[in-house]
Every structure is written in C-alpha cells, then in structure tokens.
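A protein chain is absent from this complex, but the other protein chains hold their places.
Chain IDs A and B follow the sequence of writing; residue 1 opens each chain.
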Amino acid sequence: MASLAVVLCLTIGAVAQQEPIKIGVVQALTGPLSLNGIDGLRGAEMAVRSINRAGGVLGRPLELVVEDNKGEVAAAIAAAERMVYVHKVPVVIETNFSFLINAVHEVYWQAGVPFVCAGTSPVLTQHGNPYLFRIRHNDKLTAQAAVKYAVENMGAKRLAIVHVIDDFGHGARDALINAMRSLYGIEPVAVVGLPLDIKDATGPVMEIAAAKPDVVFVWAHAAQGALFFRTRYELGYTNIPVIGSVVVAAPATLELAGREALEGCMFVGDFALDAPKVSLFNNWYYELYGETILSEVGMAVYDAVCLVAKAIEKAGTTDPQAIRDALIGIEMEGVLRTYYVRSDGETAFELTIGQIKNGKSSFISIVRFPRDIKF
Amino acid sequence: MAATQKIRRRRWPFFFLLLVALWVLPPTFLSSPYYLRLVSFGWINAIIALGLNMAVGVAGQINLGQAAFVGLSAYVTAMLIKLVGWTWLPSAVAGIVGTVVAGTAVGWVSNRLRGPYLAIVTLGFNLVFQILLLTQVDFTGGPMGLRVKAPEIFGVKMNMQAIYIVLFGFFILIYMLCRLIYYSKIGRNFRATRDDEIVARIMGVNTVRAKVQACMFSAFCAGVAGVLFLLNYLFIAPAAFTPMQSFRYLAMVVIGGLGNLLGSVLGALVITFIPEFLRVWPGLWDVVLGGSILLVLLLFPKGLGFFGEYLSTLFSQKKIEQRWTGQIRSPGGEQ
Partner (left out) sequence: MSLNAVVQILVGGLAFGSVYALVAVGIVFIWRTMNLLNFAHGQFLLLCCYVAIISLYQKLGWPISASVLVALLIVGLFGTMFATTVFERLRKQPLLTSVIATMGLSLVLENAVLLLFGPRPYSFEGFLGRKMIWIGNVGFLANHVFALLVSLIILIVFASVLKYTIIGRAIRAVAYDKETAGLMGIPVPWLLSLMFGFSAILAGLAGILVVPVTYLTLDLGTAVGYKAFASVVIGGFGSVPGAIIGGYIVGLLEGAGTAILGTAYRDLLAFAVMLLVLFLRPSGILGIGEAERI
C-alpha cells in the first residue's frame, strides 16, 4: 500500500546517500485489529520523516522494515522472528496489543533484541524481560490516579467500572479494583464488560445506572466507548460522572459519539486532542493521510521511534545490546508526554487529568509519580 | 506383472528418502527459529486439514468449527499444565481425550441432522467456545492468553529442533492413520455415506455410526494438532481459534481437493507458507484467499483434486498400474 511507497521515498530522502539504519516496525496491518495497526505504522512513518529531515541518526537516514502481525498469535510470533532472524534489525517497535506482546516478548528476549511496545497492561513489565520497553503508561498508574481523583476530589464512595473485554480492558479493570482495595479498601459496586463487537449499549448503561454509582470508570476503545457514551447520553444518564481512559478525548470517540455526549466527562492518561502538540500532530497527519488520527497508537509509535533514534545516537552504534543499554536513563519530550526510561522498561511517570468542556478537552492537572515507583 | 514389480521397488525408497529428508533436514539446516517454527506450523495445519478432510471430504460432514476443536485441546492441555500443575504428557492426553469426547458428542447429537444443520451447529459451537474463552478469565486467561513452559525430557528442556522432530513424527503417524482408515472398511463406509446416504443404508452401511466415527477421528486429529500448536508456540490466546481460522482450515482442504489426503497436506502447506512470502501487499492476501476458494469451487467443484491425484499416482500402486498397463487389477477403482 502507500507505506511501501513512503518507505522508498524516505530512503531517497533529505539525507546524504549513506547506508540507512534499519529499525523494525510490527503492527496489526490487517485483520480485526487493523485500526490501531495502520495508525501505528503511520506514526512511525511520520517520525522517520521528521528524523531524516533533521539529519537522520548518526548521520545516516533511518529506514523502516515493516511486518504485519495480522492481529493473530501465530502471525505475530512469525513476524517477530522474521524481524530478528531474517531482517536482523537491531531494535523493533512493536504493537500495542498486550496479548500479542505476551506472545512475542520471549522471541526478543532469546535473541537479545530490544523492542518498544505500546501496550498499557501492567502484566507486561512483570515478565522481567530486560529487552521490553513500553512507551505508554502502565495502567496501574492511571487506575490509581483515577481512583484517587474520584474519591478525594469528587468525594465518591460508590465506584463502578466499565471495561472492554480484551487484554487492555481486563488489565485496567484489575488495576482499578486493586487501586480501590489498596488505597481505600472499597469494592466496585458494578463491573460491566463490553464485548469488542458490541452493537447495543443499552444493557451496560442500565446495569451501571441500576448500581447508582457516584463515578463510573470507563476503559475502552473508540468503537465501544463511543457507543457507551452515546447511549448514556441518549438515555439521560449524564448525571453519572465519568472518568475514563484516553478514549474519552480521542478524536474517533468524539466523532462517533458526538461531543455533546462527552460533555463533562473526564479522562486520565497521556493525551488530549486539543493539547498543542497533539493538535500539531493531528494536522500533519491529516495533511499526509487525508483523515484525522485513528487512535492514540500513532502518536505512541511516533514517540517510540524518536526514543529509539535517540538511543542509537547515544549508543553510537547499531549493536542491539548497546542500544538496549543506551535506552536506559534517556529523558525525552514527546508528543504524548515527557519520558524517562527505567531499567525495568517503564517510561511514563506522569499523567494528565482532563475534562471535556464545551466540546473541547480542557486540562485539569498533571499527576506525577516518583520515578522509582514500584509496580 | 514384472513391470509393476519393478516400479513398486523403485518408488518406495524415493518415498522413504523424502520422508527422512523432511524429518531431518529442517532441524539441521534451518538454524533460525523463524523458518523452523514456520515449517512446524505447516505440519500442524496439515494434521488439522487431514482430520478435517476425513470428516468433510471423505465422509461428507460439514464442519465449520474445526478451530474450536483445536483450541479445546490446546486450552485443556495448557490449563492443566498451568493451573493444576500436571506435566505435559498427561495434560496432552487429557486434552486430546477431551476433544475427542466433544467431537463425538457433536457428531452423535447432530447425526440425524442434514447438511445445513450440521454447518450451523459447528459454527455455533465455535462461537460459543470463543465467548467462553474470553469471559472465563480465571480459567482461560481471557484475552491475554496463556503461556506455558516447554516440556522436559529427562530433565532437559525441549528446544525447537526436538519439538520439530516430535511434531513431524506425529504428522507421519496421522497421515498413515488417515490412509489406513481411508482404504479400510470404515473408510469405504465414510465414502458411501458421503455419496448417497440413503443408498448406503440400503446397502447395509450403518451411516449413523460412520458419521460419528468421522467426527471422532476429525476431532482426534484436531486434538493432536492442538497439543502440537501449544508445543510449537508455548502460547495460546482466544484469537487463534476463531471461525475465521476454521474457514482457513476448510480452505486448505478445498484447495487440496475434498477427499484427497495428499491434497490436504499440500493445501495446508500452501496456505501456511504463501502469506508469509506474500507480505508486500497486506490486506490483499485475504481477498486472494477468499477469491481463490471461490474460483476453485466454481471451476473445479471437486477442488484441485486432479493435481493431488496426479501426485498420488506417483506413489500409489494401483494408479501406476493404470498408467503403465492401462488396466486396473482390482475392481472398483479407488480414489
């Protein structure tokens, strides 16, 4: 598709004709998860463009080697192994789906190749894989921040959870319940799972309403979240406050549900559509691809590529082990946040809390966690 | 007579050599896990396709949910290893037994139902299985999947090479089993049931039993394949056993030729390997797959049987006789 052409153009790009440095990108380009995968690939392409325009890495142009994991386990493992054994790239940017990362991380571990993934599940860094780095926040942090805000700033006592039924949603649900228990010793009054292919959200909304919560946490992707928010709005339950993941401020959600449906909803996470950097990114994305960003994965992958480029510069070589060691300790300002790479692979220690007001996402506060926080 | 004797003696060593080559060469020369695991995957799919073919192509039973049977065995094995703490061997046996039981149940309960019903039953089974996998997180790990450690033989962890050798061994076993059944009385009953059930009944064939046996065997193959899948990847997730996967297995059988055993193997290898090498145009592969199924069925309604049959003639004595002498020794030409 267009990606192939773009890769070709990038190599003939604005950098001196030197042997390019290749990094791998594995995303779900086809299959049911392709929405995020295509977005991720575009983010990578954009990063390579801006890096090469600025002179490349170590004076050489950056080049992407792309593989498709099709959203499937066997294909993901095959893609990872291709990266490592056939293409022999020194570092890979992986997908955002935690179950796929679960499947492939051993491949990179055995081969000693560092990779940066975009999943938020707390499980990922618990594997102890020294070559795994994640560019997004650990959902334990968002859960803690959300629960804290609900209880301390909003005085909530009854908390409900709505989550999408996939690795992301389950991880978030567990993190939220753990946060409630460990911080305040309370249990959720309702936990509702949204299937990935949910077509009708009347049930979940009624179930939540029946539990009479003070705050409902919503952790989902755009399609499911938008349906929930829209139904909540249409059935007239906007009196139940919402604190959600970044889905609340995602352009796709706002388009699908309508900004009025999200009015007053709050979010905890890493980006807000109307934040200056995100707006710039969105505009550039629209110029290149003719539509607004599909999800947050594009920006995460963009930041990941920039981080990797920085690591290669710092290491001064394309040796995988050196890159891995160089990653640790890097501080970088990205589109989504400021990153600090820790040896256990975590990079995100600050979160934004925001709210949708008058159809725009407005900033409420930043929550900063100590960089030596234990997960 | 003399001509056929010579041919028989000439063909077998070649066949045997090919077998040994496929068994020994890949683990020896394919040093990168990527290629080795891919080839292993091909043999796993071949086992699934063979089993499916026995039920669908040979016995005429529509099975749209083969992936669920594979998944059932994989998950039972993985759950026993991870949650109960059993070792590989008893868990695998339990997984296979469980799948066979499920297959027998499905076959027995729906044996009085005609084609369309069976199709929907197996599809429904696959869908329900998916939902259960995703929702019963405490047992199945839910969408996050389950990871297991490689089995140990005498305290040494099996590596990729050892796994391949075991895998290929099972493939040979299943293939021979299929051929055995195909040419046996049971196989003839299968084919009679497929061709015309009423006539078969009149001829004294217990079609009910034949259909159940076919489902049982197909589930057995799926069960073995499920364990091998777990062995090959050491990780399973619900996404690996969707109705789309079931369709892929059907595609392997169809492209190879319904009822044609060697064809199923070829179909499986083709569908496993081609998408790996056709990586230039993502998204187009599925269109190509679906389109080629359609084309194959429209133009060659019996699947690419002629191709598989030609290959079979290279190894089958009767067909060789047919080619050389123009006569068939025994009546009722097989295949």
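Note that a residue touches a chain if its C-beta (ideal position, glycine included) is under 8 Å from a C-beta of that chain, and two chains touch if they have at least 3 such contacts.
None of these values were measured; they are calculated from a predicted model.
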Using the touch definition up top, pick the residue from A:A54, A:M154, A:A210 or A:I373 that touches the left-out chain. A:A210
Tell me which of A:E152, A:E291 or A:E333 is the one touching the absent chain. A:E291
Chain B positions in touch with the non-displayed chain are 56, 60, 62, 64, 109-110, 112-117, 119-121, 123-125, 127-128, 131-132, 134-135, 197-198, 207, 247, 250-251, 254, 258, 283-284, 286-287, 289-294, 297-298, 301
The missing chain sits against chain A at residues 30, 32, 34-35, 38, 165, 192-195, 197-200, 202-204, 206-207, 209-210, 222-223, 226-227, 230, 234-236, 252, 255-258, 291, 294
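Keep this in mind: only the chains that are shown with their structure count from here on.
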Report, in whole Å, the distance between the mean C-alpha point of chain A and the mean C-alpha point of chain B. 39
Residues on chain B engaged by chain A in the complex (per definition of touch): 32-35, 37-38, 41, 134-135, 137, 142-145, 147, 233-237, 239-240, 275-276, 279-283, 285-286
Going by the contact rule set out above, which residues of chain A touch chain B in the complex? 1, 4, 29-30, 34, 67-68, 71-75, 77-78, 81-82, 84-86, 98-99, 102-103, 106-107, 110, 121, 123, 165-167, 169-171, 193, 195
